[in-house]
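Of the protein chains in this complex, one is absent; all others appear in place.
Chains here go by letter, A and B, matching the order in which they are written, and residues are numbered from 1 within each.
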Amino acid sequence: MAEPVEGALPRSSAGFSWAGFPWAEFAACLVFVAAFAIPSFTRSQLIYSIANQALVGVVAALSVWIMLRMNLLTFATPAFMAIGGYSVAILAPMGVTDAFALTAISFVVPALLALPLGALVLRLRGTYFVLVTYVLSEILQLILFMTPDLTGGSNGISGIPAVTFLGTELVSNRAVLKMACAIGLVACLITAGVTRYFRQHFAAIEENEILAESLGLVIWRYKVIGFVVAAGVAGLAGFSLVNMLLTAHPSSFSSGSAVDFIAYTIIGGRASILGPVVGTGLLVWATNLFGTQGQLAQGMYGVLILAVVLAAKGGITGSIATLFRRVRGAN
Amino acid sequence: MEQFSQAMIIGVSLGAQYALLALGFTLIFGILGVVNFSHGGFYMLGGYVAYSCVYHLGLPYPLAVLAAVFATGALGYLFELVLLERVIDDHLSTLMLTLGLYLIVSTAVLLIFGPVSPEFPFPVSGAWRAGPIYVPLENLVVLAVCVCAIAGLYALLFSTDLGRGLRALADDRDVAMAQGMRPKLLFPLAFALATGLAGLTGALVTPILSLSPSVGDPVLATSFLTVILGGLGSLGGAALAAFVVGIVEAYTSVYFGGSVGALVLFILVLVILVFRPTGLLGREIRGA
Partner (left out) sequence: MLLEIENLGVRYGGITALNGVSIAVAEGETVLLVGANGAGKSSTINAVIGLVTAASGRITFDGKDLGSVPCERRARLGIGYSPEGRRVFPTLTVTDNVLTGAFGLGRARQREALDWLVTVFPLLKDRAQQPAGQLSGGQQQIVALARAMCAFPRLLLLDEPFLGLAPVWIEQISSAITQLKARGTTVLMTEQMARPALKLATRGYVMRGGEVRRSGTVAEIRAVALAEEYL
């Protein structure tokens, strides 16, 4: 472990091998592509609604996951979701309804805000970072309530015009769902791209930040990149949520919802990008099984979190991977 | 003038209850290095235990409060001993565990008592007047109990072997163990002490404010605020900050209304976290 980390980074262009193929990332993106097909199989409003919730949740969970790559737990996801969502809600009535433009806006605005913010808060580590992100999302909530002229205050913004795709309005449930799939795919591609490209850096930070720094890695730069991209991805989730509800309301971005996204990611498994995808899918689906007793799902998340922390460190995907390896090893 | 003194009284009694919450929270962080996301849950649980002791078991209110303290303390003790202790050195894991516990506790309460706030009035009513000053008796009772509890906690921490052991473990775990202090014995006690204080606050305060399965959320936020302001892990800082927060909250709600005060406090906390993580008094007990 004596050589500098920078020098140790293999440049992936040197020959192609299937072992190095990003299977997990590929599979995660496939999930989003497959989700486009849902409207061709069913007209069930319930399934549309579940799929939509899951697609919003998974994008938010991806944002949490990016930060966890660097061993940072964030509660600020709802804050950046709100920034992305409200940007859309404010601009759409002004005539900016183009799907591409809104997607870009909902990514770029929170990402730009995250740049100076990240420079400030990324000085903190561990517990202190968790606390500061919690405080950030509380502050954003308060700001939403206190700026009625811009954000509608406690009423939020409703009656947002539908998104248009190449001139056609996406008003039907099917169209809204497809839009959510598209946003999800974009978020997944961005997340996969960034975490693959910087995977050695993030791994070094996760492993031992101080060591990585002493070996010559400019930690600070990569942490800011991760934070900015995570903020942008959260903004996409906010766009997706606003697109689904056609309103932007402070309660949609409460700091408490951060707990859900963390639960999705941790329970799904934090080791690979499939973790948040699988975790969100299963948990949103299970939550809907509770029907009108939806609040009870929180208790289930609690039990699952305890189980993951105490017994199954890898979460769902991690445990399956371990099981798979064991079976293969037995043969 | 009357409004001014009224706000002061509200501020001080808010401050006293925030102090009880913050002391417990900061104790857990200072000694175990754990950020207890279930702190608000223990507050809420304290309220519900007191409520059911009064309305289902027919106990007098003071006994119900005691029962709440013991119930929340016992749950905290077991939680630390059985679950938290296994991952005590990994801050992310401890945080997730307390978060999980909070979700479970609040869901359990929701299942048992339903989402509607129960009728749970404070048993003492009336007010004490002196000229323009008017203090509801319930606030006086709460203030008195809080002050006694804070004094008791200080006595425990600063003039008993247990308190000395806890503070020594917080300072330097290895050396403290070499002096014969056993974390496995003392950590659960510290956790129980803190959660018992949260339960006490809940039992005392929820009849005055409100009781519902979701009252834990704002309590957690206030505890964060107070404890960061006072410097994570610092007991004196937490107590001082609690009164600052209580008084600021009371005055801004009287004179400005809405959430200006909260916003100012949160931004202050953000600045403190980033530039001076040791808090107002600037004393650091442990790194994170």
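Operating definition for what follows: a contact is a pair of C-beta atoms (placed from the backbone, for glycine too) under 8 Å apart; a residue touches a chain by one contact, two chains touch by 3 or more.
Bear in mind that the values here come from a model prediction, so they are computed numbers and not experimental data.
*Asks:* Where does the absent chain touch, in terms of which shown chains it meets?
*Replies:* B
*Asks:* Which residue from B:G58, B:G131, B:G180 or B:G257 sits in contact with the chain not drawn here?
*Replies:* Within the whole complex, the residue contacting the unshown chain is B:G180.
*Asks:* Among B:G165, B:P188, B:G216 or B:G261, which residue is in contact with the omitted chain in the full complex?
*Replies:* Spelled out, the listed residue whose C-beta touches the missing chain is B:G165.
*Asks:* What does the interface between chain B and the hidden chain look like in terms of residue numbers?
*Replies:* 161, 164-165, 167-168, 170-172, 174-183, 283, 285
By our rule, only the chains that are shown with their structure count from here on.
*Asks:* At what distance in angstrom does the C-alpha mean of chain B lie from that of chain A?
*Replies:* 32
*Asks:* Taking the touch rule as given, give the residues of chain B at its contact with chain A in the complex, in rising order.
*Replies:* Checking each residue of chain B against chain A gives 29, 33, 35, 83, 86-87, 91-93, 95-97, 99-108, 110-111, 115, 217, 221, 224-225, 228, 232, 258-260, 262-263, 266-267, 269-270, 273-274, 277, 288.
*Asks:* Using the touch definition up top, name the residues of chain A that touch chain B in the complex.
*Replies:* My answer: residues 71, 73, 120-121, 123-128, 130-132, 134-136, 138-139, 142-143, 145-146, 255-256, 259, 262-263, 266, 295-296, 298-306, 308-310.
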